[in-house]
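Here the structure is laid out as structure tokens; the discussion comes afterwards.
Only a single protein chain was left out; the remaining protein chains are all shown in position.
Chain naming follows the written order as A and B, and within any one chain the residues start at number 1.
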Amino acid sequence: MHFFLSLILVSFFISPVFAKDDEVVIGLAAPLTGDQAYTGFGVMQGAKMAVEDANIRGPVFGQTKLRFEALDDQHNPTQAVLVANKFIANPDVLGVVGHFNSSCSKAASAIYHEGRMVQVSPASTNPEISRQGFDTFFRVCATDEVQAPAAATFARVDLGATRVAILDDQTTYGRGLADEFRKRFEKLGGQVLRHDGITQGEKDFMPLLTKIKSVDPELVFFGGIYPEMALLLKQAQKIGLKAKWMGGDGIFDVSLAQLAGQDIAEGAYATMLGVDPHEVPGAQDFVTRYEARYGEIGSFSAYGYDAASVLIEAVRRAGKKDREAVLAQMRVLKDFPGILGPVNFDERGDAIGKSVGIFKMENGKFKFIKEVKPQTSS
Amino acid sequence: MNPELQLFLQQLLNGLTIGMVYALIALGYTMVYGVLQLINFAHGEVFMVGGYLALTAAGLATSLWAGLPFWVILLFLFLFSILGCSLLGAVIERTAYRPLRGSPKLTALISSIGMSFVLQNAVMLIYGSKEQSMPDVLPRWQLDLGGVTVSLIQLIIFATALSLMALLTLFVKRTRMGKAMRAASENPEAASLMGISVNGVIRTTFVLGSALAAVGGSLFAMNYGSLNFHDGYLAGIKAFTAAVFGGIGSIPGAMIGGVLLGVFEGFGAGYISSEWKDVFAFGLLIILLLFRPSGILGENVPEKV
Partner (left out) sequence: MNLGKASEKIKNLPYPLQIVLFLGPFFLFPLFDKNTYHLDLLTGVGIFALLAMGLNVVVGLTGLLNLGYAAFFGIGAYTYALLNLHWHWSFWCGLPAAGLVSMLFGFLIGMPSIRVRGDYLAITTLGFGEITRIAFNNLDQWTGGPNGLLGIARPRFFNYSFSVNPTPYLYLVLVMIALTAFFLFRMSRSKIGRALVAIREDELAASCMGVPALHVKLVAFGVSAFIAGLAGAVFAAKQTIITPDSFDFVLSVLLLAMVVLGGMGNIWGAVLGALVLGVLPELLRGFAVYRMLIFGLVMILMMIFRPQGILGSQIIRRELGSPKEKGSDGTS
């Protein structure tokens, strides 16, 4: 038994914990295995490119170069906390781009706060994360407080729907989004006929959809991600549910049309953080380079790039290997030129001025319809 | 048709559809349990592999030989997945269970759990963790019966499941191997004394069960259009519940149990709550095991000292 013990303890000691003076580590936390691995990889690759681009330009300060380290949180809050602890324990890490899922960002945010480490989330949209009073949390995307009301307003005003059914996948993100949608939609005088929950990973929604069909909604809003959306769309068609469908950024993925069948997915609406990177002039170069290297660009790759770029800029301005200094710089950063537009943070760490785009599925691709700017009074 | 009745019939149809698939999987559980008194945890994963093989086959068929009539592709799918899963079933039996024949059930059970994890992970590594979509093989044909929609895949599920169940029953009742299976599940020692190769019977049981699960998996994949490597676990638990429901060890029991569970679950989700859907299945399982472990058609086997 002691033999085994010493074997394991020795392997601890020989693992590298050498602080390199000429290296600063930019951390990235995202789901790299498990059900959201594909999306997580997209974010990771975007952030990686930002670090590489920065290194090409030269040392970030003095003689110090940047190193990129990605850790997998497996879309699991417990793992997210473990990952956060790992980053904090490494003195070379000055900031972390992460996490991707709201549940993970939220769990880890307390740890980063206690460790005084900057956390920049590329895509966690749940509003509560920035309401916890953690000065270390930032995000470069809009929150569901913008996204959901935008969706609700579009449904009520643009599409003229008065009777909707709401579904959510009971995750931090999905339930939050659905609740915000419901609040705004009812405020606008609409009627929410039903609000049901499904479980991620579930396949059979026929009984549920049959129930929904019986109340005859004009539109169904789904707070969740694209695998379940695809199943819902297909099965709705099977039982003849003739409502329009709408979802949030979670369903905004090229695979949706592929999984559901192009003709079935036709006409589905989605809100997305910002506009399509293919349409943003400043992002073209990034998109071209990304696609040349990694293939199809992920929905959130550009956000990964911007989040990492902001962090790198804060490190550069801090000029030294000190987490508090980097944090101080993040807090006073103004008008950073991200590829998706200028980046500004409010006192809570939320991105200012990040708009939301409404898209409609046409011929297997999401087509941009309109932009909704955040209202200054929330 | 009155909308209440319409809703009821549609829910009934939904339940029957998934119930047929559960029944096909449940048969594998019940047969293996009958012969080995083992809960084959890995069976749910075999079902999932069947689905993935069908997916691969469909991809091959549609890209290599365009324009084939759908029923030819369907047969190809079934054959492909049946072959693959039968082989898999035999391999599982040989590697994870045969060495433990005669060990206490705890040991074999743990081994089967390990095997299910291995399979799940292997599939994830081969096919990726992303949701995989099934190429559209069937024409989008639907029948509208007074507001109740019946789709082609549902009809195919009914037809396939029912005919397979009939075939299996014939096999078990009329053929020599079938008789050998029944004998071995009653009393393995006596059976081997009578010249029956117990090893052969066990292998056949696994192969048959896996073949049925393969068909179930293919139908499942076609019905939902997409697959995820987690699908095996949940469907497996439910099918096992169905097998217990009908009486573990009893083949007609598994069929009835599967269908009833599907209907029960469908009504539960449709009329009560979809969030707690899985709880119905687990809850039913627990109640059954506590109060009537022999199920509907099973016999109460007292423990011999």
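Basically, a contact is a pair of C-beta atoms (placed from the backbone, for glycine too) under 8 Å apart; a residue touches a chain by one contact, two chains touch by 3 or more.
Since the model is a prediction, treat every value here as computed from it, not as a measurement.
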- Task: Would you indicate which residue among A:Asp72, A:Glu180 or A:Asp204 is in contact with the undisplayed chain?
- Result: A:Asp72
- Query: Looking at B:Phe8, B:Phe70 or B:Phe117, which residue reaches the missing chain?
  - Reply: B:Phe117
- Item | Touching the absent chain when the full complex is considered, from B:Glu4, B:Asp144 or B:Glu189 | B:Glu189
- Item | Sole residue of A:Ser121, A:Thr171 or A:Thr271 that reaches the chain not shown, by the stated touch rule | A:Thr171
- Note on the structure: Contacting the left-out chain: of B:Ala96, B:Met181 or B:Ala235, that is B:Ala96
- Message: Applying the definition given at the start, please give the residues of chain A touching the unseen chain.
- Response: 1, 3-5, 8-9, 11-13, 17, 32-33, 71-72, 74, 76-78, 81-82, 85-86, 88-90, 103, 106-107, 110-111, 114-115, 132, 170-172, 175, 197, 199
- Query: Since one chain has been left out of the picture, which residues of chain B touch it in the full complex?
  - Reply: 37-39, 95-96, 99-111, 113-122, 124-125, 188-189, 233, 237, 240, 244, 275-276, 278-279, 282-283, 285-286, 289-290, 293, 303, 305
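Definition applied: only the chains that are shown with their structure count from here on.
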- Message: Can you work out the whole-Å distance between the CA centroids of chain A and chain B?
- Response: 38
- Okay, in this complex, where on chain B does chain A touch? 3, 7, 10-11, 14-15, 17-18, 128-131, 133, 136, 142, 144, 149, 151, 224-226, 228, 230-231, 234, 266-271, 274-275, 277-278
- Listed in rising order, chain A residues that touch chain B in their complex are 33-35, 37-38, 170, 196-199, 201-208, 210-211, 213-214, 226-227, 230-231, 234-235, 238-240, 255, 258-261
